[in-house]
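All protein chains but one are shown in place.
Right, chain A next:
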Amino acid sequence: MLRRTLLGAAASALALATGAMAQDSDKTKVGFVYVGPIGDGGWTYEHDKARQAVEAEFGDTVETVYQESVPEGADAERVMTQMALSGADLIFSTSFGFMDPTMNVAAKFPDVKFEHATGYKTADNVSNYSARFYEGRAVQGLIAGEMTETNKIGYIASFPIPEVIRGINAAWLAAKKVNPDVEFNIVWAYTWFDPAKEADAAKALIEQGADVILQHTDSTAPQAAAAEAGNVITFGQASDMSEYAPKPRVSSIIDNWAPYYIDRVRAVQEGTWESQSVWQGIGEGMVGIGEISDAVPEDVRADALDLKERLASGETHPFTGPINRQDGTPWLAEGETADDETLLGMDFFVEGLTGEIPN
């Protein structure tokens, strides 16, 4: 409301507008750059929910601005530059593809702080942050492994990048542990969001006998395909997708960015912001496990919640040896856990998974 009045003034006189901006400068201005539309129901939707949480938390002391559907590359660089020029103090760029543009803009605006999601570069005024979604994948793998009757699990993968490969491996290891007969059938969709393609992939997997569908794509199309097919279960991705509960959607991984965003905005306000590189999981609350629905038998639910607790406390690591790579060479020895560096660059399947990572 306040912003609209300010801009109404801006319309009548440019001088007035500049005055209004200057007056506004005691507020912390926080910019958000989104790769998709805020109504995508998944990735961007959750980032925008966190933005709203920042507004709710700080009230009049912050002003947030956002730009949706920003293409990765030169356009992202321009959007961030314009945000910085408009007086932003802190900018969240919420897609991997914004990494180099973020670094370029940050170099030009040393006084503005930048937070880049899911990348690996940092600078004095650039932090990066990401979530250990693979912890959530392990919980899904366990539920999938215990509930499947055909022992065939379909997996709709997006792109053959470490983030996705890590998720497949984590789900596989957890499923295999509870069900040695389980098989994974992986389809590479080469998209993050394409309802038609995702629906086709889900249908193909179901026809091949899968009665569980895991997805690393953001639309609800696989849920719809599973609902149509009948006895198939699915998991929400990025967002809860609870409209498909209690079945086919039996649980979900929810990206919960709000605590981190609130934390970082406060750090800017208090002048304690420092560049960092964080990777948070279930324990810190960045990865949420959506409600496990009634379609899941009581003992499976108990196992899943137990695993979730152990992951949160750090007692269990999804990648604990002995684990071999797909080609049979040893990766982790008995009791050894994976280091973050290997996980971040993971480009191999673990033993037992069939199929190749496309190149």
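We adopt the following convention: contacts are C-beta pairs under 8 Å (C-beta built on N, C-alpha and C of every residue); 3 or more make two chains touch, one makes a residue touch a chain; residues count from 1.
What we mean here is this: contacts and distances are computed from a predicted model.
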| item | value |
| --- | --- |
| Name of the absent chain as recorded in UniProt (options "Imidazole glycerol phosphate synthase subunit HisF", "ABC transporter permease", "LytR family transcriptional regulator" or "SigE family RNA polymerase sigma factor") | "ABC transporter permease" |
| Touching the absent chain when the full complex is considered, from A:82, A:122, A:277 or A:337 | A:82 |
| Touching residues (missing chain, whole complex) on chain A | 3-4, 7-8, 10-11, 14, 18, 21, 31, 37, 65-69, 71-75, 77-79, 81-83, 85-86, 96-97, 100, 119-120, 159-162, 190, 344-347, 358-359 |
